[in-house]
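A single protein chain has been omitted; all remaining protein chains appear in their positions.
Here the chain labels run A, B, C, D and E in written order, and each chain numbers its own residues starting at 1.
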Amino acid sequence: MKSVITFGELMLRLSPEGHLRFPQANSFHAYYGGAEANVAIALAQFGIPVSYVTALPTNDLGTAALNAVRQFGIDTKHVVRKDGRLGVYYCETGYSQRASQVIYDRANSVFAQSKPDDYDWDAIFQGASWYYLTGITPALSPVLAEIVIFSAKKAKEHGVKVAFDLNYRRSLWPAGEARKFYDTLCPLVDLCFTNLYQTKDIFGLALDPKDPEDPEAHAVAASYLTEHFGISEVAFSTRKSPSANVNAISGYLYANGKLSRAKTYSMDIVDRVGGGDAFGAALLTAKEKGLSAKQAIDCAVAASCLKHSVEGDYLVASWDEVTALAFGTGDTLIKR
Amino acid sequence: MKSVITFGELMLRLSPEGHLRFPQANSFHAYYGGAEANVAIALAQFGIPVSYVTALPTNDLGTAALNAVRQFGIDTKHVVRKDGRLGVYYCETGYSQRASQVIYDRANSVFAQSKPDDYDWDAIFQGASWYYLTGITPALSPVLAEIVIFSAKKAKEHGVKVAFDLNYRRSLWPAGEARKFYDTLCPLVDLCFTNLYQTKDIFGLALDPKDPEDPEAHAVAASYLTEHFGISEVAFSTRKSPSANVNAISGYLYANGKLSRAKTYSMDIVDRVGGGDAFGAALLTAKEKGLSAKQAIDCAVAASCLKHSVEGDYLVASWDEVTALAFGTGDTLIKR
Amino acid sequence: MKSVITFGELMLRLSPEGHLRFPQANSFHAYYGGAEANVAIALAQFGIPVSYVTALPTNDLGTAALNAVRQFGIDTKHVVRKDGRLGVYYCETGYSQRASQVIYDRANSVFAQSKPDDYDWDAIFQGASWYYLTGITPALSPVLAEIVIFSAKKAKEHGVKVAFDLNYRRSLWPAGEARKFYDTLCPLVDLCFTNLYQTKDIFGLALDPKDPEDPEAHAVAASYLTEHFGISEVAFSTRKSPSANVNAISGYLYANGKLSRAKTYSMDIVDRVGGGDAFGAALLTAKEKGLSAKQAIDCAVAASCLKHSVEGDYLVASWDEVTALAFGTGDTLIKR
Amino acid sequence: MKSVITFGELMLRLSPEGHLRFPQANSFHAYYGGAEANVAIALAQFGIPVSYVTALPTNDLGTAALNAVRQFGIDTKHVVRKDGRLGVYYCETGYSQRASQVIYDRANSVFAQSKPDDYDWDAIFQGASWYYLTGITPALSPVLAEIVIFSAKKAKEHGVKVAFDLNYRRSLWPAGEARKFYDTLCPLVDLCFTNLYQTKDIFGLALDPKDPEDPEAHAVAASYLTEHFGISEVAFSTRKSPSANVNAISGYLYANGKLSRAKTYSMDIVDRVGGGDAFGAALLTAKEKGLSAKQAIDCAVAASCLKHSVEGDYLVASWDEVTALAFGTGDTLIKR
Amino acid sequence: MKSVITFGELMLRLSPEGHLRFPQANSFHAYYGGAEANVAIALAQFGIPVSYVTALPTNDLGTAALNAVRQFGIDTKHVVRKDGRLGVYYCETGYSQRASQVIYDRANSVFAQSKPDDYDWDAIFQGASWYYLTGITPALSPVLAEIVIFSAKKAKEHGVKVAFDLNYRRSLWPAGEARKFYDTLCPLVDLCFTNLYQTKDIFGLALDPKDPEDPEAHAVAASYLTEHFGISEVAFSTRKSPSANVNAISGYLYANGKLSRAKTYSMDIVDRVGGGDAFGAALLTAKEKGLSAKQAIDCAVAASCLKHSVEGDYLVASWDEVTALAFGTGDTLIKR
Partner (left out) sequence: MKSVITFGELMLRLSPEGHLRFPQANSFHAYYGGAEANVAIALAQFGIPVSYVTALPTNDLGTAALNAVRQFGIDTKHVVRKDGRLGVYYCETGYSQRASQVIYDRANSVFAQSKPDDYDWDAIFQGASWYYLTGITPALSPVLAEIVIFSAKKAKEHGVKVAFDLNYRRSLWPAGEARKFYDTLCPLVDLCFTNLYQTKDIFGLALDPKDPEDPEAHAVAASYLTEHFGISEVAFSTRKSPSANVNAISGYLYANGKLSRAKTYSMDIVDRVGGGDAFGAALLTAKEKGLSAKQAIDCAVAASCLKHSVEGDYLVASWDEVTALAFGTGDTLIKR
């Protein structure tokens, strides 16, 4: 099977134990994660060959981060090691009316200081089928924005399809700069992941849906992306967040002019981070396994749902568990 | 007061901390438990004299397991110690749409390798009122199935009544073998614990209830057991499991041709294991204390409900706490 | 800005980890707290200058307790250190149908053995605006009841207003003694915190509301306090406790003959202790910041709600977080 | 085999995790222990039948304490339960030049408030061989001092021999009162445990040994006790403490006019509490098993040595482990 | 660079936290390890390409074990997955005079039940330079003893050299059977790891050295192995164990008729397991890097020494750290 390439930053995440707030914490649980690494790890567990590309420091924290990815059997031979710091983020887990809170300390990481010739894209794309990117990477530095565009073009030259999670982070870069990037990259994209609100924000669409799951509004946004940029398929995730520990999620897949809607799950949440990454990995896996659009979006939302019940940034689950939830009885009796 | 005898395996249970999945766990919480030990421990806390019979290894893990039971003031003088291994099971606690998962590693334990003359039943049944068994023990080996039948007959000879939790575990033995065992043991049983679905499965009853709490279906199943085997009383537990951490439970007691129905509790769950054992211990206690059938089944379901809020395999609660929930105001204000 | 004085006991709270019950605990999490310290800590985080007055043992546990308060930038120069013991309470966190349980071991603490001349009230009230008291302190000893009355009078002499949380603990003192104290203190009170049921119990009001949030009954109770004792403002908290880990809270503020009602929050609970203290601190802060009665009671209930999502006895949150919940969108999306 | 009776207080010990000091601790490890309970627990593990007599509170902490003792198979049917508090002590583990530190909070415990008729000594001494006491109990209250004297006399009436660990705690009672007690009890004692320095202090002996292991001085002290009070055998423990985590211990047994000296062990220390209790339990066990005086004191010191390598108040080890150290090769290779 | 193949069992190791003994443990730290996996992991960190061959269960514990090895960048494509159980061992860490203790529960693991055609040796030895074996594997079953002999012959056919750690475990198999195996395998061995005492025991050599580091005795044992079996090089480790937490280790390498002696290290011990595996991996690495015999044995002992300061079964250290200790200043100042 051909492999999927993911490219992005791997960070150390530090979270206070249990429900403690930052000023109460006297220890932090350490996880290693990042959107594209999370996707790679989920894909590997789903049985899809993956190669993960990033830059990590030469110190023991860089080694720890590398090991965390490598344990899932992911190819890391294109990971660059350089002197410098590992990006960190601190994440306090919310509960009930208290929202989760993230403090980023990722500036000046070795990845954020990537140079164009750190990565050998011709070697990387050998034998690849998909190239998976997110909107976080270009926001980290203008050089990285260029690297992303350049590598996406390289991917296309190698016949590798491009999957892109828009993942717009307002706090990381100016709106104008972001828009310019999105306008440049999107024409290279085959499959995109987004949600209604950021699509509206980035591209200034005139949408004012009353319900976050409104199908009309999703159809409008999907049409814009497919018609304007020629993106083949657009997957949307939806989320209602009545409480920090109870959310409802669902999703749409727009493919061949048709909108397929997934089941909606109301979930009690263990860890909210990385839901979208599990969603993306599962949708791509479903496509690689030849499932229908309806089946694919059902798997994507089921994987995202399962992620919310697992600690850390990435999903720990097999493809069997995803499909059992997506297509099974919904039975949550103890398995023995 | 005469004492209750329970006989069955005591295992080491290893559970990842918090909501971690097995591949994330770098430590396991250790509990010691097993269906019949759980019943013994609950009974002891409820003030009923208990003697627990099992076989444990001579090593320090066997001692640790013994201590865990002994701390509740249970008579363990009939516990056999032999060289060999302690049965283990690994239990991952589910959450929301992710079900709990058990990996058994109990084969070849010293208990599973019990020999008929390991236990001196005449000594064991001195001064006993009830003998409590479950369907797990006979499934562990053909020899244990024989020991169970033999000891139940011995109990009857000593005037000791037999309580039996059907507890049918499909994964442990072939259906035919199980059926043969149940057909042999049931005529010796005075009080049995079961649920609608396993009763149907074991005995091939033609039942297809739409609602797990359907009273008609429970009446049919109860009639089968009382009429076919002469069992005096049949207690049913019911469970709805919309999520791994939210279940609703209730129960029925069929006695003297009458079906008594308990209150239904919707519960947030700390630990789902051992609910049925708390149910059985509380029902037996209620009978020993002379409560009515309605009161008894209410206590059984209340004890099972409380168990779900306690970590580990067995209930940690007093009889006062059980009756306060069963008959009290349902007040959950902080007690100070 | 003038400062708030709080006076009361600081205790060590010992809680089993997670959902373990006392007989299962092999370690206890240590928190330091107490009603008036909790108020002081919340006020300090809200930006209000505070001085906390108490008596602590000279040993290292006393130092640990002092440090826990001092870390929030609270003035502790009036804290008395004496040889003796620190009050302790053990708190087991309930879940679902299992209520939380407190075992007090606070008798004979150095604070409970306070003598009238331990505290220099003239020095303490220099530059103060409010004096915050609760009904727990006078219940600890007759001498403390006298100290409370004496100090409240001193406060008034210094032009310092008195805020008083009735906080009636039936287990600590006889009803008659309590009533006598309340009748003596209340005429000195400017702002009082209470709930409907304890108001009824203490003063023997003829109230029988069907709904804990019944506005009529709250108006009656408020009128009694304002008319009978001349208390200017009365704040009520309300609570419904369908389960140990899901409660609904709200509140009323009666001021200038008008009853303002707060939003109601249904909450999943991390730690139920100290909700009323956060409520009091927020209401006082709102008043100091010049907010309206409606805004003040909304802030008080929002602060209490946030407290329930935080481990330990006191709220850890900023005033911005309180007002964001009280007046914001109720958005609980992750903040990054 | 006849059983040993021990009588004394059972306390909750709270220790900061690892090497943290009290003001750094945000959790405490919980152990249950007390000199006489420690002796009982060691005896039970050594295969000697034991009955432990004490008074514990009726609350769940009392139950937890009871369970901790009961898990070792000790007879606790004479344990009294009363409303009140459990004694507590806080223990900070020293290291290198920083000494361990204990903060006692045991005043007013239910045990300290024992009344003479709480204990039915005639029932307690049925079938007993030895009665084990320490000098801590009489120091807790004058009533307890009377109870100790009374019960020791009762023991003699029942033909039960008295073992007594002098265990003089200067901080607990005045020297004069202690002396009076020791002078009254000692004539009833058959076997006593002590060390050189406290023997000198209590009885005002004119001893000034340069070496804590000086044999002459030990002979003098032993002669005083045997000749003055008629005590048959006197066991001494010795300790050199160059550092909080490295000590050297040894001991002497004076019997039939002859002083037997044990091997000396230099130990790295895990937990220093309870060394003397393991010493006493092992010496008594050796006597019950008919070992020689030299063997007995070697076992006592070996048990004490092993205790220092075990966390908590009491030794966790079998008699085989004690004799392997006392008489074996001293091999500390891994056992597999 | 050509890769090293290691073949052996991977187990779950469960160790009580800190210095707790088994009956005190209420949680276990989980490590995954095994002699040959430990060697593989050390080699990978030293920069030597490694492929690890074993059989693991298909369940999530098997996955967790696999991940633990895979995180170090080891090739695991020849790892076999089958239904069954994972071998487990429980390890209690000794201290001072209390020895460490292991309870094995490895019988009937999927690895122990290996069948000859589970492993495709022709594929496995492609591109390999060394095949690393230990004496534990053949002791697990007669079939495994055959597989080891068969695979060693296959290795030789492929021009792959054989390294063999005698690792004789008396408890696992009868002496006669072991001797027969050793006599069959040794003629195929190029490099062997052993110690003086087991060499004497297995082959019945007439040696009675007074000092475990006696050079004469080592020369005699080395000569036996080189002359009798034609083994080219023999590495000996030596150990003195005055206490469970303080050992002294050294070693000899016999090559080309010459005995090179390493420095001796006296060590405080964090974790004693896996010292020999680090020794073997470092010696092989030194050879691959072209170091002299003296340098090689110095590296081997230094690596073993560092392992004793690291928790778990395998060394976590780089080749730079090993050589810094072996050839550096011995400086243990903090590195910043």
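Rule of thumb we're sticking to: a contact is a pair of C-beta atoms (placed from the backbone, for glycine too) under 8 Å apart; a residue touches a chain by one contact, two chains touch by 3 or more.
Remember, it's a predicted structure, so these values are computed and weren't measured experimentally.
> Please pick, from D:245, D:260 or D:309, the residue that touches the omitted chain in the full complex.
D:245
> At which residues does subunit C meet the chain that is not included here?
Contact residues on subunit C toward the absent chain are 67-68, 70-73, 76.
> In the full complex, which residues of subunit E touch the absent chain?
So the residues of subunit E touching the missing chain come out as 18, 265, 267-271, 302, 305-306, 308-312, 316-317, 321, 325, 330-336.
> Could you list which residues of subunit D touch the chain missing from the display?
18-21, 23-24, 94-102, 104, 169, 171, 239, 241-246, 272-273
Please note the rule applied: only the chains that are shown with their structure count from here on.
> For the interfaces A-E and B-E, which has the higher count of C-beta pairs in contact?
Ranking A-E and B-E by C-beta contacts puts B-E first.
> Pick from B-D, C-D or A-B: which interface has over half of its contact pairs in common with B-C?
Interface equivalent to B-C: A-B.
> Just curious, how far off is subunit C from subunit A if you go by their C-alpha centres, in Å?
Roughly 45 Å, centre to centre.
> Which subunit B residues sit where two or more other chains touch them?
Touching at least two other chains: 18, 21, 23, 67, 101.
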